[in-house]
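Every protein chain but one is kept in place in this view of the complex.
Right after this comes subunit A.
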């Protein structure tokens, strides 16, 4: 689990909010986790962890609503692995 994209994102959120239990499908906005400070941390985490740059047009709430959505976002932006 931990080495999947969703697993890494979940682990980051769990690390920042040790008392919370969230599933990959939970809407983290409606659970009240998101403030602008955590949003910034989340963006920095995704960019660093997955080696991507989030363009302005992808910084929309729907892309960050759930762990699954964030994993999909990373999948879209991550460079294709080189063919072997």
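Throughout what follows, a contact is a pair of C-beta atoms (placed from the backbone, for glycine too) under 8 Å apart; a residue touches a chain by one contact, two chains touch by 3 or more; residues count from 1.
Rule of thumb we're sticking to: contacts and distances are computed from a predicted model.
A chain of the complex is left out here; the name its UniProt entry carries, from "Rieske 2Fe-2S domain-containing protein", "Cytochrome", "Acyl-CoA dehydrogenase family protein" or "Sugar ABC transporter ATP-binding protein", is "Acyl-CoA dehydrogenase family protein". The chain omitted from view is touched by exactly one of A:18, A:32 or A:79, namely A:18. In the full complex, subunit A touches the omitted chain through residues 16-19, 34, 36-37, 39-45, 47-48, 56-57, 59-61.
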